[in-house]
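Apart from one protein chain that is not included, each protein chain of the complex appears where it belongs.
Showing subunit A:
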Amino acid sequence: MKAYWQLTLAQLRIFIRNKQVLFWTLAFPIFLMVVLGFTLGKGGGISVTVGVVDADKSPQSHELLSLLKKNKALSFEAKNTKEQAISSLKQGDLQIVLQIPKGYEERIKQKGAGSPFALPVYYDETNLTVSQVGQQLVNNAIDTISKKQTKYKPSVVIQPEGIESLHLSYIDFLVPGIVAMMILNNNMNGVAGQIASWRERGILRRMQGTMLKAHTFIAAQITARLVLNGLQALIVLGVARMVFGVAIRGSWLSVIAFVILGTLAFMAIGFIIAGIAKTPESAAPIAGFLSFPMLFLGGVFFPIKDMPDFLQPIIKLLPISHLSTALRETMNVGVSFASLGMEALILAGWLIIAFVIASITFKWE
């Protein structure tokens, strides 16, 4: 335990004293964010138009619609028939179609009897990000209604004000991506480079001559890097907030949880690279070879949906895609941790597999 604290402390001291690395690992993401934010940030906001087909035309359905309309991020277009609405959806005029079927009011009045009432929502699969944002907004409103109907405590009700201010621009999209990129770079590339060079210089070998255990060493590395990454992510988020007013809509805990998950997963991959690389000189190119495509494909700068179809299956396997998606959904839309279970699971899967491989391939020399 003493060794663990001492090593963690030593690693943090090394981070802090390595002024240049400290500066550039922070300066680069902030620089990127500021440049891209000012050049691309203002235009190209996401607007969501919802087509509504109200077949019920009851007071209840009107209430639902009025609640939805409070949300300034959404604009509405009433459509008479479902077919009409769907064809507009296909042409891209609408992003989402919400159908309120006949009998909606009656079902609502039965108050939770039987299975919950399902409202059909149609969306454009080729434009996932926008339609997901839209769906989330619609869901929130519907949540509000259903909770009111079943007499939930009001404290659980999602505040519509939070949703009202949602006007997403590129910078909102970018900031979570930058945080994901930072986690990727600092951990995968950082660990690979550092461990490989420590090994080359015999630093690890000297420690192997002591009673220190490998797992203590690795645990201390992880702790120190988690602290450092957490702080760096905070600084970037702080700058984003002050300069561009980018806020976190979801829970901070959820953001922190994904920062931790991402850090662990990429660090484990970094340990593998350090194990494979024969020299520190080869560690950097290997890490670069892996991180470069991830940055472009994994939704850091460009939406994943803009990537070619044939790459989609690969992209869906990349840890960075899930980290950037999870951070984005939490920060931009305020999606809860529970509904990002898939992302968390895949990252955890990467983490576990990578750690198993890393602990097998880890060498002191």
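Definition applied: contacts are C-beta pairs under 8 Å (C-beta built on N, C-alpha and C of every residue); 3 or more make two chains touch, one makes a residue touch a chain; residues count from 1.
Methods note: contacts and distances are computed from a predicted model.
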| item | value |
| --- | --- |
| "Sarcosine oxidase subunit delta", "ABC-type transport system ATP-binding protein", "Ion-translocating oxidoreductase complex subunit D" or "Mov34/MPN/PAD-1 family protein" - which is the UniProt name of the missing chain | "ABC-type transport system ATP-binding protein" |
| Chain not shown: contacting residue from A:L212, A:A240 or A:A283 | A:L212 |
| Of A:G202, A:G245, A:P285 or A:G341, the one touching the omitted chain in the full complex | A:G202 |
| Interface with the undisplayed chain - residues on subunit A | 2-3, 5-7, 9-10, 13-14, 17-18, 201-203, 205-212, 365 |
